[in-house]
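With one protein chain withheld, the remaining protein chains of the complex are depicted in position.
In this document, chain identifiers A and B correspond to the written order of the chains, with residue numbering beginning at 1 in each.
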Amino acid sequence: MSWILILEQSLNGLQFGLMLFLLAAGLTLVFGIMDMINLAHGSLYMLGAFIASTLVQATGSFVAGVLLAIPATAILGMVLEISVLRTLYARDHLSQVLATFALILIINELTRLAWGSDAALPMPQALSGPVELLPGLRYPAYRLVIIAVGVLVAVLLFILVTKTRVGMRVRAGASNREMALAMGVDIKTLFTLVFGAGAALCALAGAMLAPLFAVQVGMGENILILAFVVIVIGGIGSIRGALVGAVLVGIVDTIGRAFLPILFGIFFQPRVASAAGPAIASVLIYLLMAVVLFLRPRGLFPARG
Amino acid sequence: MKRSIAVFIVLLGFPLAMSAIDNLFYVSFASRVIIYAIAATSLNLVLGYGGMISFGHAAFVGAGAYAASICIAEGVASAWLGWPAAIAASALAAWLIGAVSLRTRGVYFIMITLAFAQMAFYLVNSMKAYGGDEGLPLPQRAELGLGLDLGNEVVFYYVVLFFLALSLYGLHRVMQSRFGRVVIAIRENEARAEAIGLPVYRYQLACFVIAGAVAGLAGALLASHGKYVNPNVLHWVQSGTLMIMVILGGVGQLWGGAIGAFVLLGLEHVISDYPLPWLAAVAPNYPQHANLGVGLVMLAVVLFAPHGIAGLLSRRRGA
Partner (left out) sequence: MLELRRVSKRFVGVVATDDVSLEVRSGEVHALIGPNGAGKTTLISQISGSLPSDRGEIRFDGHDITRARPYERVKLGLARSYQVTSIFKRFTVLDNLALAVQARSGSSFSFWRPVAAEGSLFDEARSVAGEIGLSQKLSSIAATLAHGEQRALEVGLALATRPKLVLLDEPLAGMGPEEAQRMIALIDRVRSRVTVLLVEHDMDAVFRLANRISVLVNGRVIASGAPEAIKADEQVRKAYLGDEVAA
């Protein structure tokens, strides 16, 4: 186990974590402000990837395609919010689960009708090679770009949420709805906008990850659960919590998968290690979440008092 | 009560009618629906009556399914061993998961039950000895003895129907008992329940374990039914589907889980296997997109029938 390998896997974890953060940021705000469970958040991630694949092909440019897919998905998200989700805020969690689960089914099938079960979004040629970061550490350029984009968006989001008026309102809404109402924040419009922004972030994550994973119907379901794990670890409604949670989950998951089997190999017989290593590695983040919730029942950074 | 009996008379006659027209496929399909009805009914105990929104119920179905399958795969085919083992395994799983999860509340409870179910999902995925992610085919169904051959679809149907009847009657009885009153009271006002001297946590845990045990039985039946088990029975979408059945049918209504299972599975089947000529003329492939219809119906139920289908039925009766 060399340091190079550890460093490489940590970067992979960071890269995955930052993309998870893009998903989790929107989800945690929706959850925090409106107390709304939105299972269909992952569907926006999927839609973003499909739309990007079409637009990249149409424009012939990866950057242009992705940049166009973002507002397109944001608009779809806002339409969804205005037409269906808005009526669910006042309902109980069970109704929200049922309705947004229904939306997953509907969006999956509509996607399948429009695109088929999968689509291709190849990596841009220029970024397909590795970059030598340190002597002996050659790292895929595309993954570095993902990290850069993730960091950039995270920084922008922080500035937006902590330094601007709109951001203050969002935060006020996330931590105290009554107070936000009293401050005269137009919750309805604000929320449509927040939802649109969340959808845009989904699209960005979906499009950026598409060359690494497959673009296929159902891709939203598994990552959705990870995003939920992230916001629960971080504390619902907290952007900072989402970032910390996302990076934590990304790194723990990646490192665990890469090294637990090796680690187990040192301490146990090969037969045990090859069975238990991957098994434990894949449940590591859920274990992490259970431990966090056990110690801090409201997550690492509880947004509400 | 009268209506319940009427429904069961119809269900008792169903295989006879199907045998008469020589359509055993539907007997087998109905068995599957009934098994899901049992699983959904067990979830309704936790979710509807207990007010605990568990998003990981598939873990208990899965624990039962795997425990029963492993028994059969290891050569112990007797249902008298396999099914109790399934119930014990899932009750144990529910006890472990419940003991930790019930310390949290609200959304955190939803998410932690989901997390535990995901753990179970990945654990069975890695059980290479029992098929891993490919699942475990079984050489046969469980053996009941008593001259009953579970390999026979009609016999199997009556056995699962018996268990559904038992589950529903049990749920009905339990809800009239001291325990049931307490469970409902906790749903209604947890803080006050504790303040009149009720150890809330213990009752919730007991409720959770009972529901898990029944789900485990459903899992055992499910594995025997398909002579196959795979990790997907524990996938979160399965937990979601069970929740959907309960919500669709009617949360906290005796027949809610059963109605939901019937409607959801029936709808799926009807849309994909009975193409409507006029619709097929416009969209020839539409049966492959059955989930679109299922999703739209679900959405319509949330928006227009907030108390589920059982709620609609009883309101009609009241009017």
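Going forward, a residue touches a chain if its C-beta (ideal position, glycine included) is under 8 Å from a C-beta of that chain, and two chains touch if they have at least 3 such contacts.
Small disclaimer: the values here were computed from a predicted structure and weren't measured.
In the entire assembly, the chain absent from the figure touches the shown chains B. One of B:Y158, B:F179 or B:Y228 touches the chain omitted from the figure, and that residue is B:F179. Taking the complete complex into account, residues 173-174, 176-182, 185, 188-189, 191-200, 203, 206 of subunit B touch the chain not shown.
In this text, only the chains that are shown with their structure count from here on.
Centres computed as Cα averages put subunit A at a distance of 31 Å from subunit B. On the side of subunit B, the complex with subunit A involves touching residues 47, 53, 55, 100, 103-105, 107-108, 110-112, 114-116, 118-119, 122-123, 125-129, 236-237, 240, 243-244, 247-248, 251, 289, 291-292, 294-296, 298-299, 301-303, 306.
Note for the complex: subunit A touches subunit B at residues 31, 35, 37, 39, 84, 87-88, 91, 93-95, 97-99, 101-106, 108-110, 112-113, 221, 225, 228-229, 232, 236, 275-276, 278-279, 282-283, 286-287, 289-290, 293-294, 297-299.
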